[in-house]
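The other protein chains are all here in position, but one chain of the complex has been omitted.
On to chain A.
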Amino acid sequence: MGRNVKLGGVALAALMVLHAPATLAQTPDDQLVIGLNMSSMRGLDPQELNQFESAEVVANLYDRLLTLPADDITSVEPMIAESWEVSEDGRTFTFTLRDDVTFHSGNPLTAADAEYSLRRLVKMGLAPARDLTQWGLTAENVDEMIRAEGDTTLVVELPEVWNSDLVLYSLASFSTSIVDSQLVEENVEGDDYGRTFLQTNDAGSGPYTLRTWRANDLLIAEAYEGYWGGAPAMTRVLMRHIPESSAQRLQIENGDIDIATRLSSSDLDALAENDAITIQTTPGVGFYYIALNQENEILANPQVREAFRYLIDYEGLADTVMRYYGNMQQTIVPAGMPGAMEDTNPYALDPARAAELLAEAGYPDGISLTYYATPVTPEYEIAQSIQANAAEAGITLDLQPGDHIGDFRARNYEVFSARTGDRMPDPHAVLQSYAQNPDNSREANLAGFMAWRAAWDVPAEMQALVDEAARELDSDRREEIYAELNQMYLESSPPLITSFQRTDARAIRDRVEGYEGHTTWLTSWDEVTKSAD
C-alpha cells in the first residue's frame, strides 16, 4: 500500500508541475480574443448568410461600396465608393470606386467585381437577396440594371423610384460585400455560384484575412497588411466557440478572452459588478412581440387583442430579465429613427382591465388558447410571465415550449411570441414586415411578412402610407408619415404587439477600446486597440 500512496503522490506532483505553466496570462496586446456561441453560424458567404455572428466576420473580411458608422448608423459614408450621385429622377445611382484596392489574393478590385457581387446576390435569391430585390431588382433584370462602366464606375439603376437613403443603406449591408470575382469564378462548382468555396473561404479585400475556420470550434483572422485603409492594430482576431454562458463568464473574468457574447442574464448581472469589465448593449432593429393569429375568431376581436396588451408586465420585465436584452417600447418605429416616440408607452400590466375588455368582447367566462414560445432566454421568461398574468384575467394559455417558427410561418398557431431582428437603420425595415401584407390569403404564402403570418389584413390606408414613406424623397415629409404611422399602429390594436425593442449585450474587458457593437451587424475590428490591463 505504501508504494501505491507514493505513486499517487508522484502522479499528483507531476500533474501540478504540468499545470503550473498554464498560468492565466492576459491576452496579448495585439490580439483580440472573442468568446461566442458559434452554433448558429452558417458559413461565410456574404451573399448567402443571414446571421449575426457570421455577418460580423464577413464585415471584416470584405469591403462594401458604402458603410454606416457604429455611432451614427443613419449617415452613409464612403467605403470602396469614394463618391456617388443620384440622378434627378431618383432611379439611377452612379458610384465612383477607389482605384487603390487589392483583394487578399492580390487581384485588383474593380467595378467589375462590384457588378459581379451585386448580381450574384440577386441571382442566388437566398435570404439576404431581399436587400436588393425589395427595390425591384430581379434575376431577370439585374444584368441590365447593375453594370460596370470602366474600372471605377458602377451604375445601379432601379425600375421604380424609392427614397435614396433606403437604397444606399442596402448597399452598405454585409450582403453587398464585394467578392473577388476572378477567385470565385475559379472555384465555381456546377451552378453553385462558388457558394461551396465561399462558405469556408475568404475572397475579400477587407482589413482581415481568414486564416483558420473550423465550425463550432475556432476562427482566426489575420490583419491584411495591404489594406487600403492601413493595417489594423490587432494583428489577429481569434474567435473561440464557448457555448456555455458560465464558461464565457469565467474566462472573461480571468482575462482569457476579451469579449464575451450572448451571455445569460445572471452572468451579465455578475459581470456588471466587475471593475475591469463593461457591459455594452447595442440596440437592434427589431422587437420582442406577441403574435395573435387572426384566423382565430376570438383573437380577431379587437378588444381581445387590446386585452393582451394589458397582460405584459412591462415594468417588471424591464427591471429583471430584460435589463440587458431590450428597452421597453410599445410603439412600432424603433428608437432614434424618424417618427419614433420613445417615451410613449401608454400600457401597463393590468389583468383586471384585460378581464373587462374580454367581457366587453363577449367572453365574460374567459377563453382558452394554445401559446407557442421558444424555450430560450429571455423569450421563454417573457412567455411564462404573460401566461401567469393571463390566468389572472381569465385567459388560460396552454404554454407549449418548442421550435414553432415553422408553425408560425405557416399560420398554424393561436398565440406565438418571439423576437425579430432586421438590419436596415430605417423605420421601413420594421414597417414593411409588421404593417404590410399585400395578399392575406393562405394561398399567397407570404411568410416573409410578419403581418401575413399573423393573418392580419392590414388596413389599406396604413399599407399605402408605408409604401408612400419608402418612396418619399423629402426627409421632413418622411418623418411626418412615420410619426403618423406610428400613432396609427399604436391605436389599431394590432395582432403583432410589441413590448421591447431588442438590444444585444456583450461583456468587454476595459483594456479593449474601439469595439462597438453595430446595430446593422457590421461590427468592425479595425478600430480596436488594447491597453495594458
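Operating definition for what follows: a contact is a pair of C-beta atoms (placed from the backbone, for glycine too) under 8 Å apart; a residue touches a chain by one contact, two chains touch by 3 or more; residues count from 1.
Basically, contacts and distances are computed from a predicted model.
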item	value
Name of the absent chain as recorded in UniProt (options "Thiazole synthase", "NADH-quinone oxidoreductase subunit H", "2Fe-2S ferredoxin-type domain-containing protein" or "Peptide/nickel transport system permease protein")	"Peptide/nickel transport system permease protein"
Residue touching the undisplayed chain, where the options are A:R98, A:R147, A:R409 or A:R511	A:R409
Selected residue (touches chain absent from view) among A:L126, A:V161, A:A231 or A:A388	A:L126
Chain not shown: contacting residue from A:A223, A:L238 or A:L292	A:L238
For chain A, the residues touching the chain missing from this view	1, 4, 15-16, 18-24, 28, 31, 33, 39-40, 42-43, 50-51, 125-127, 129-130, 196, 199-200, 211-212, 214-218, 220, 238, 240-244, 246-247, 250-251, 253-254, 256, 402-403, 405-406, 408-409, 418, 420-422, 433, 445-448
